[in-house]
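Reading through the structure tokens given below for one structure.
One protein chain omitted, others in place.
Right, subunit A next:
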Amino acid sequence: MNLLRRTVRIPMNTFCLHRTFAASALHLAPVQLPSRAESHLWYLVPDEVKSVSLLGQYSEILSPCENEYVACIRGEQLKKTALLARVLVRTTIARYQTDGYIDPRSLKFRKNIHGKPELEWDNDDSGSRPPVQFNISHTASLIACGVTNSSPIGVDIEKKDRKIQNNIISFARRYFTPNEVERLSSISDLNVQRQHFLKLWTLKEAYVKALGKGISALPFSTFTIKSRNFEKKELNGSGDSDPEITVESVDGQRSLLSNWQFTLLELAGTHFAAVCVARDGSMGDKCFTPKKLTVMKTIPFVGDESMSGTDAAIVCGF
């Protein structure tokens, strides 16, 4: 247990919490939309949400379709994660209101052609339509939602201690690029190799999700993720001028795709989290300014905790 962990708590009187937990009486504190130079990463730990009545109220926020989907899932833990993931998305987006209160229940979603969830607005919503882009990822023990102002974003998380069933090098030879196989093969410690594999997987997933595609539409063998250095440092908002993690397409040209920024974190001490965000079109290659990533832990309707600069959000080497 790290006693030096700094937390900034938002005063609880920001939230109205009624004894009956009636969904209509619960309020969500608004959050300011990030600037174009920032992204937000929200996360929720399912095990910390224990109140049965709160979970019941969460169900009331979901659409009938979503509730039906959750009902079809077998296993209480999986059901809970599915419920909380949808609650996190709805409540988080609703908080970025730019023109009056947004009821999280009123949000509509659709999936793009590759299955990526997107916001769907009615024609008459134009006034209160915040330019939010989001992407979600979850494991059984953590749910993360990344948010930007207008820029495509992809998020992927994996548990740090996840075991790989297949042989890692065989898997990499099958699905990754030769460059990545070489890098993995050069790691002699099997545990370090497994962790590098997971980091690489989350980075690649975050990239294809940011593009709005999936592994089927953009096979992982068509692009290489590389790193420039291996240092571990805390997330403090003042990044280097050169991007640490880059993506190159593997197609004869081996072109650097410089319009994507990656951040790799150790999140909540238990997970690797990769965030991929499109850089602003107006920035040229010469003046690359990394987008600041703010990490917040949250329990919808209960409270938030800023985790940037703490050991719950450590930028890790790759």
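Things worth noting here:
Just so we're on the same page, contacts are C-beta pairs under 8 Å (C-beta built on N, C-alpha and C of every residue); 3 or more make two chains touch, one makes a residue touch a chain; residues count from 1.
As a convention for this text, contacts and distances are computed from a predicted model.
A single chain of the complex does not appear, and UniProt lists its protein name as "Acyl carrier protein", one of "AP complex subunit beta", "Trafficking protein particle complex subunit 2-like protein", "Acyl carrier protein" or "4-hydroxy-3-methoxy-5-polyprenylbenzoate decarboxylase". Contact with the chain not shown here comes from a single listed residue; of A:Glu66, A:Glu158 or A:Glu180, that residue is A:Glu158.
Note that of A:Asn67, A:Thr139, A:Thr270 or A:Ser306, the residue touching the chain absent from this view is A:Thr139.
Contact with the chain not shown here comes from a single listed residue; of A:Ser35, A:Asn166 or A:Ser185, that residue is A:Asn166. Touching the missing chain, out of A:Trp42, A:Tyr58 or A:Trp201, is residue A:Trp201. Residues 72-75, 78, 114-115, 139-140, 158, 162, 164-166, 170-171, 174-175, 201, 205, 214-217, 219-221 are the ones on subunit A that touch the missing chain.
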